[in-house]
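Every protein chain of the complex appears in place save one, which is left out.
Chain naming follows the written order as A, B and C, and within any one chain the residues start at number 1.
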Amino acid sequence: MQRYSGFGLFKHSLSHHENWQKMWRTPTPKKVYDVIIVGGGGHGLATAYYLAKEHGITNVAVVEKGWLGGGNTARNTTIVRSNYLWDESAHLYEHAMKLWEGLSQDLNYNVMFSQRGVYNLCHTLQDIRDSERRVSANRLNGVDGELLDAKQVADEIPYLDCSKNTRYPIIGATVQRRGGVARHDAVAWGFARAADALGVDLIQQTEVLGFRKENGVCIGVETSKGFIGAKRVGVVTAGNSGHMARQAGFRLPIESHPLQALVSEPIKPIIDSVIMSNAVHGYISQSDKGDLVIGAGIDGYNGYGQRGSYPVIEHTIQAIVEMFPVLSRVRMNRQWGGIVDTTPDACPIISKTPVPNLFFNCGWGTGGFKATPGSGNVFAASLAKGEMHPLAAPFSIDRFHSGALIDEHGAAAVAH
Amino acid sequence: MSQTHRLPNGGRVDRSKVLTFTFNGQQYKGYEGDSLAAALLANGVDVIGRSFKYSRPRGIYAAGAEEPNAVLQIGATEATQIPNVRATQQALYQGLVATSTNGWPNVNNDVMGILGKVGGKLMPPGFYYKTFMYPQSFWMTYEKYIRKAAGLGRSPTQNDPDTYDYMNHHCDVLIVGAGPAGLAAALAAARSGARVIVADEQEEFGGSLLDSRESLDGKPAMEWVGKVIAELKELPSVTLLPRATVNGYHDHNFLTIHERLTDHLGDRAPIGQVRQRIHRVRAKRVVLATGACERPLVYGNNDVPGNMLAGAVSTYVRRYGVAPGKKMVLSTNNDHAYRVALDWLDAGQQVVAVADARSNPRGALVEAARAKGIRILTSSAVIETRGSKHVTGARVAAIDLKSLSVASPGEWLECDLVATSGGYSPVVHLASHLGGKPTWREDILGFVPGEAPQKRVCVGGINGVYGLGDSLADGFEGGVRAASEAGFKAVEGVLPKALNQLQEATLALFHVPHEKGTARAPKQFVDLQNDVTAAAIELATREGFESVEHVKRYTALGFGTDQGKLGNVNGLAIAARSLNVTIPQMGTTMFRPNYTPVTFGAVAGRHCGHIFEPVRYTALQAWHVKQGAEFEDVGQWKRPWYFPRNGEDLHAAVKRECQAVRDSVGILDASTLGKIDIQGPDAREFLNRIYTNAWTKLDVGKARYGLMCKEDGMVFDDGVTACLADNHFVMTTTTGGAARVLQWLEIYQQTEWPELKVYFTSVTDHYATMTLSGPNSRKLLSEVTDIDLDREAFPFMTWKEGLVGGVPARVFRISFTGELSYEVNIQADYAMGVLEKIVEAGKQYNLTPYGTETMHVLRAEKGFIIVGQDTDGSMTPDDLNMGWCVGRTKPFSWLGWRGMNREDCVRDQRKQLVGLKPVDPKQWLPEGAQLVFDPKQAIPMTMVGHVTSSYAHNSLGYSFAMGVVKGGLKRIGERVFSPQADGSVIEAEIVSSVFFDPKGDRQNI
Amino acid sequence: MLHIFCPHCGELRSEEEFHASGQAHIPRPLDPGACTDAEWGDYMFFRDNPRGLHHELWNHVAGCRQFFNATRNTVTYEILETYLIGTKPQFTEQAAPLITTATREQGEKV
Partner (left out) sequence: MTTANVYQQRPDSGAKAESSLHQANLAGLIGKGRKNPGVRVREKKLLGHLTLRGDANDPAFAAGVNKALGLELPVALSLVAKDETSLQWMGPDEWLLIVPGGQEFAVEQALRAALAGLHISVVNVSGGQQLLELSGPKVREVLMKSTSYDVHPDNFPVGKAVGTVFAKSQLVIRHTAEDTWELLIRRSFSDYWWLWLQDAAAEYGLNVEA
């Protein structure tokens, strides 16, 4: 692998950048691999990378129907945090957070992980209770977190309307200072380049159409370019997981919904951190390019169209203007949608399936990006050993039968 | 000198109305009817900004929505700042203040420009991915400077003084674009009687006819436009929206239009007027007449001010009477661009030469130019230009198309304007918002709309129909089709005649070669706003980015505020060539709303500030305010939280309120609780299925508490339901759960058990509910009611009807505080009068209003739960120690029964609700705090539960809490610990959750 | 924003008036007690989630407050039909080839 550095950049500038190498090869698929990863998004590429790097399994293919990092990796609002309530989630996301913290150096690719802090605003007394509960759990789990009062919030977040006469006055916030944002495309490309360098075949423009089974055991995938054999197959296809499960002959507790996001035109820095509010339903950060990156809510219906309905955009912008009235005259540039695979407990499924040797990693819903390295890391370990990594084990499909849900939804339940 | 570049006559500006404006601190003059860009050009302003990455000087390049450079900061005051306004789309008004968005100390002498020159080479696409990585901790520092340098304009730092709103429309035909095709379509559709909306982004209707040389029926084309507008204005079913950009084409023919009502009038909207409005349109049929957008050729130093789109030059000359130069060189690959040469001559300026990449052009406009003696260099193109802050020359050379190389050294021509035209791209954005992939047409070298399920018709330029006569006909036919598909009978119409001129095909040239090769040639910009060069695109493909989305993302091509309107096709062509594939094989990226940027405030509409979301009040709100209540948000309701007196804080007030209730009597507004009237012969059976406990034996006149679970066995609401008659019940729900519970009942009745005869009607708003609670509540109530309150006559958990304060009331004897309590329900219209009478009578009992906080404390002292505070969607009734409320022998498998018997729900060591008593009675356990058995263990600790409710100030005299603890019910008497953020540890004893009056004597006093 | 034909009101209405309530035709097991945990989990949580035709439950919350079913394509978002609770869809995945012509015949109704 050609190493990247400031000096390298200078050297290449002397030859007018005519000698840069390809970031990854365009290989022809082999007949059989040790492991096939279906889905070349961030999670799939990370899985391939860690299989090769940490488990020495390099006879690996990532099969992607479109282009690398072209699904939710390319469409999310890039927030990274690990301040989850339940132990199982907190440990998984914190595992990811630790990997994020050295990822650019590990991959020799600047993923621009920027620990600007993630704030969750509290507007009601129940918000405060829930926040204390979460921050307290985070602290005892070794995850950083603070609960701020209204004055601290006003001091730390300029232009946030902290006055008492708003519809839902802000009465506090939690902050995870190690949280932040990263450059989404770079994450996919960084993992892809590093995986390729370790020998992983990245096979783009190849759709997986089904799974071949022998005696009920998965032995490979049928693709638009023919059959490819594999000892183990890991499916990491986010919004399309339900569809892939159907191809494999079972169902998942997953529904795919549109999730929308939008950006403003680029403006000079005004929002320095990530600010989220569940009560007014909006969250915002500002990219290094200057765009305000704004996340909208999930649409209520199932949808694979990578677009949602306009009222969701309206509500989100209303929320942003309510939080930051000074942004009213700033303009929205572009909106888009992703397909999020939601589970009943808002936690992922990292699991064996009814088909031996076929593993699924899905159900990340609206929160997958932040887990990318951690998800890939534990899934790689599970695929390598054929047994689920301890951090992944609680996220088995079985929990929807036994009742052992990890209810990140319920933890935010509001009723009085 | 003022307006140095204004032509002595011509244009659609009103020269009698002189407007003064300011750019970068200097005052200039323009005319009414000018765009800001036109006025700047009229004053000879060259450099209007600095480029994003290399800080190169940039000038006005285009005349419309595609402008990449002239992106300015507008606003005369801090509160009215608008970032990133395209000068080409901003009408000039008196007093307009504009500044450049980049450049220090100013745009003409920018320090960053030097850095750009030196460092530019170090900034190939993606350079930031390849560097700034070491040492790890430095990224945030690097990033700080990157962020400062990025961004265009700035946000205001004061609140917007303007208002915005929406308007919803439903029409038969929405016509997008009021150029020739759109207007013809509008005529056809409107004459049929259909409801028609015509929206156009420009200041006035006419589209390409606003600066056209062409005539219709022998008269200037704009005369026809005037007649059409006049006719349309007369029709009541037609809505005309100029200054209104259709920005998004959403599912099921829902489109959004961004109308700018006052942006042409001044810095802010005149008092009482709305600045901008979003029209939300549902159209039976949509006619897309969005036209085509000229694209430039890509050549060396094509960004130096004085390089302009050919069509834009015509616009400035003909529409605004402005000549952005004197000596022009035109570089083209098509016929249509020759009109700029003719316009330029007509304006009395000099055409130095036309470089035509075609070998033998013979179209009508070409011949007209030839006839005027214009020098035409065939098989040639402008290879590069020179000039630092303005073009001083262009090198024209012969090019070999097959090898895409330079065939001759060419010659440097002196000029101050290089007009460029690389053909036309149909404006397919809206047509593609729903994912319909545009199709490449080799004959017109452009993408046209692909197949899509939407009910729409595309007419004119968007279809690649460019001739004026053809475009009118196409538009009219499209209008007829749209109207008839929407159910209207079209009326015949005669269209004006346009001259049919011979027009030859455009040549497939996008990227003009340079003898040094792309990587070493002077920068050839593809996307001017994002400083994306041809070399960058080639580099991206060299590095393995083969998908168009990859190329775009790696180079930032098309990611600007212009969304790549000029550069996308050129970028595709360069990438395709570099990868040795065709343009259609390369494909296009997705088009997403918005077509042009939309003000956040406009999208938010009126839903801001005090009407951001509904606020719900009870009938007694005015009284609460008079009593000085502090309010708590509960769902959409504002509920009195506590009633401070004489400057009390929350704790003092709550302590006093608690004591008043325990000692005498208090009054609570309980109107917000959900109330559902249930009638029907199967009402009882329905309750049996929906509640966890049994309802078969509840007699008329009695009430019972019930828990509701979802199918998973987890508690999701609770409340008291009373039997009013054999087939008649009234259910109460939590405040926040009211709507949810009604939905819950409906979905099961309508979809699961339609055979059960039962109806549900919300009566939450109908009744106001006042709760009198405390040992003196009976005495007090007896003074204002005719109901027999004797404890035998009116026992606990029953209800009675009678007069309270002279008003018919239904009174429930139920208690949430543990004290003797009466809930008085009154038709809400009369509640205030009744309250006043109770308050008057209550004076002698120190009747004390109390809020939600005191209510929470008092119920917690009794161990009563609050769903949503003591539960979180993962608690079964048994977890709450409420197994007494579970009908284990009910015949029907009620909602929740199966779920709560799943493997994980019946295991040992589930978290169970218990009381917690801090060992130090003064210590308060924060609500939400996590609990451990061993506070000395290392992190990560094993957490065993958390505090759900906790009250230091109460009627007990010591701090207490409720919480959930693993296996807690078997651990009564044991200790738990709560490690705090400051390192301290609070120790608490696990106790019964009933702290007060465990036998329940007081409610029966 | 979707445009949905409410079979009770007899009109097309904007999506804002409705609430999507998930997959339709999931009957509650008649004897939940006889279900295994797995069967009960399937009933509660496991869904078809198809990429294509989806039969789903909607509630006209702002209008007549009635639930009804719709057959909708989850990729194109086209609604092929809406129909009353207790009735069967006309369009199913098996009958998918008929979709385009049938939709057109239904005209402006859906």
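Here is the rule we go by: a residue touches a chain if its C-beta (ideal position, glycine included) is under 8 Å from a C-beta of that chain, and two chains touch if they have at least 3 such contacts.
A quick note: this is a predicted structure, and the numbers were derived from the prediction, not measured.
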Among displayed chains, the one left out touches B, C
Tell me which of B:L499, B:A725 or B:A793 is the one touching the absent chain. B:A725
Residue touching the undisplayed chain, where the options are B:K17, B:K233, B:K489 or B:R606: B:R606
Sole touch to the unshown chain from B:P409, B:G493, B:G517 or B:P681: residue B:P681
From the list B:E32, B:D165, B:E504 or B:E752, which touches the chain that is not on show? B:D165
Among B:V246, B:A452 or B:A828, which residue is in touch with the absent chain? B:A828
Which residue of B:A573, B:A660, B:L673 or B:A768 touches the chain not shown here: B:A768
Residue list for chain C contacting the dropped chain reads 1, 8-11, 13-14, 16-17, 61-66
What does the interface between chain B and the hidden chain look like in terms of residue numbers? 163, 165-170, 195, 272-274, 280, 282, 606-607, 610-611, 613-619, 621-622, 637, 672, 677, 679-681, 700, 724-728, 757, 759, 761-768, 801, 803, 805-808, 810, 826-833, 836
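As a convention for this text, only the chains that are shown with their structure count from here on.
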Chain B and chain C have mean C-alpha positions lying a whole-number Å distance apart equal to 28
Would you kindly tell me how far, in whole Å, the mean C-alpha position of chain B lies from that of chain A? 22
Residues within chain B bordering two or more other chains: 250-251, 254, 280, 712, 899, 902-903
Quick check: what residues of chain C touch more than one other chain, meaning two or more? 1-2, 19, 37, 40-41, 44, 76-77
Give every residue of chain A touching chain B within the complex, in rising order. 4-6, 8-10, 12-13, 16-18, 20-26, 66-68, 70, 74, 87, 91, 101-102, 104-105, 108-115, 123-126, 128-137, 139-142, 146-147, 159, 166-168, 183, 185-186, 189-190, 204, 264-270, 280, 286, 288-290, 305-307, 309-310, 313-314, 317-318, 320-322, 325-336, 399, 401-405, 407, 409-411, 413-416
Going by the contact rule set out above, which residues of chain C touch chain B in the complex? 1-3, 14, 19, 21, 27-28, 31-33, 35, 37, 40-41, 43-44, 57, 59, 61, 65-67, 76-79, 85-86, 108
Listed in rising order, the residues of chain A that touch chain C in the complex are 240, 242-243, 246, 251-256, 300-305, 309-311, 344, 400-403
